[in-house]
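Input: a single structure, listed below in structure tokens.
The chains shown are only part of the set, and none of them has been moved.
Chain IDs A and B follow the sequence of writing; residue 1 opens each chain.
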Amino acid sequence: MPLVAALDPQSAFVQACYIVSFSLFIIGIRRGTHPTTARQGNMIAAAGMLIAVATTLALKGIGNWGLIAIGLVAGTIVGVVASRRVQMTAMPQMVALYNGLGGGAVALIAWAEFRHDLALGEAIPLDAFIPTLFSMVVGSISFWGSNIAFGKLQGLISGQPMKIPGQQVLNALLLAGIVAACIVLGLDHNSGPSQGLFIAVLIAAAILGNLFVLPIGGADMPVVISLLNAFTGLSAAAAGIALDNTVLIVAGTLVGSSGTILTTAMATAMNRSIGNILFAGFGATPTGGAATEERPVTSIGAQDAAIKLAYADSVVIVPGYGMAVAQAQHAVKEMADELGKKGVNVNYAIHPVAGRMPGHMNVLLAEADVPYEKLKEMDEVNPEMPHTDVAVVIGANDVTNPAAKDDPDSPIAGMPIIEVDEAQQVIVIKRSLSPGFAGIDNDLFYHEKTSMLFSDAKQAAADIAAEIENL
Amino acid sequence: MPLITEITIFVLAAFVGFEVISKVPTTLHTPLMSQTNAIHGIVLLGGLIVVGLSNFWLDNLIGTIAIFFGTINIVGGFLVTDRMLGMFVRKPKKEEPAEKKTGDGEKE
């Protein structure tokens, strides 16, 4: 290689590069607080990454350029292709997969680090060994857990919670075993801890990662992924401690905080505790089996819906998970455009947990070029509801369910909702009367001011748009 | 570096993380997740050190896989975040979307 600088890892210059690098990460995330600066922020963070990688490549003694090049080039190709190809609706899966890769890399590095320490033949200092064990265990859990989450979201594995009797006990025993084995390894730290035991722990952590996520319902995967994201971050920080690498410590900790905050935010918005999400097997993806369908509903066709909408003054669109499934965002935007041409004031009401990821709807609607100012938050839109002529619910369900306000025994009781039942009229677009993520019936559908348009969201939006144009 | 110094750095970084990230609005949480995914690709550094300094096939294998994983994380993560965030920004150059926007945006 032409440019081998041979820097000492603990030299002030290398450390200074790492300081610049993590500062750029912080500034990058900081700029992510507003849509207009977020893209620039992302580039700043990427620049920080470039500096960190370049510095490391210039360290003294780094060789094996062939293998490094293979890893970097292959990774870049996969990364570029994947990022181009992925659908915006597939973001949750993508995040899960990437998170798993990160966790896997951490676990592998911990293993290699352990082998390196063993090879030195000396006592392994505990202040490096403990973080190594931690990053190995947590990274491995994160890898396997994220992959299961990916499988569930992608439909490779059933989204149903898979329960084995005594599940919780088994997990607890497994965790206890891992901790015990780590203690044994730690006690042996100056007389050559057994590599066999180490690999056994790696495998046990892998099993735990699987068992931990399998019993959680597919719809709860975003919370799980976010939690595993925090795990990956913390394991990276631990690896940084083991490797004496400040930028790893800081970057890992930032990711850890991010995962923690997002997990908490999602749980709060769903009015559930994290424990309930992880251990209650609640988030079953709806089986499609309808609930009590005896009560009468008002059904409506695309043409009537078009008339109602075109003669309204103000319309609020409430998108939900169904819009993501149907990939209906472009059709919805076109429908709104047609309404705009008729002089109707159209806004979008975005519930914080609509869809399956925080900010899911925002990303999809942004993809369809809906202006940012049109996306109203729940708190902003609810007071306006009584003055809204028509609320159009597109593939949303739980986030509009009045039971959250009215029925203290409902599983979603206390979750704040978009109060479409306060609007003058409501049109609900979904394929059937079947429940959403929470698996409960929605009184909204049987309300006298509600008309149901039973159809796929994309189809329905396109039909309505065409009808409006023909009016 | 003594462990306690590294803990000092960890504690301060955690304060920074909590303060900065709690300012990110829900709207941008999905891009945030994929950006942090890219950032924890930083473990790539560990892979580089492992492969760069070792000569045994198993270590090389482990390390190269780690580099591969880490690079996918970084490259894929930053690019996909960029793609997402690009959607939040108005695109004045493309003619067609600008046309469309009039229908939805300006008629209030």
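Observations
Keep in mind that, in the parts below, a contact is a pair of C-beta atoms (placed from the backbone, for glycine too) under 8 Å apart; a residue touches a chain by one contact, two chains touch by 3 or more.
These numbers were taken from a predicted model, which means no experiment stands behind them.
Overall, the file's complete complex carries the labelled protein chains at copy numbers of A x2, B x2.
By our rule, only the chains that are shown with their structure count from here on.
Here the CA centre of subunit A is 13 Å from the CA centre of subunit B. Against subunit A, in their complex, subunit B makes its touches with residues 1-3, 6-7, 9-10, 13-14, 16-18, 20-56, 58-60, 62-91, 97, 100-108.
Across the complex, subunit B is touched by residues 10, 22, 25-26, 28-30, 32-36, 38-39, 42-43, 45-46, 49, 52-53, 56-57, 59, 61-64, 67-68, 70-72, 74-76, 78-80, 82-84, 86, 88, 91, 94-95, 98-99, 101-102, 104-106, 108-109, 111-113, 115-116, 119, 127, 225-226, 229, 232-233, 236-237, 239-241, 243-262, 265, 333-334, 336-338, 340-341, 343-346, 350, 352, 357-360, 362-363, 366-367, 369-372, 374-375, 377 of subunit A.
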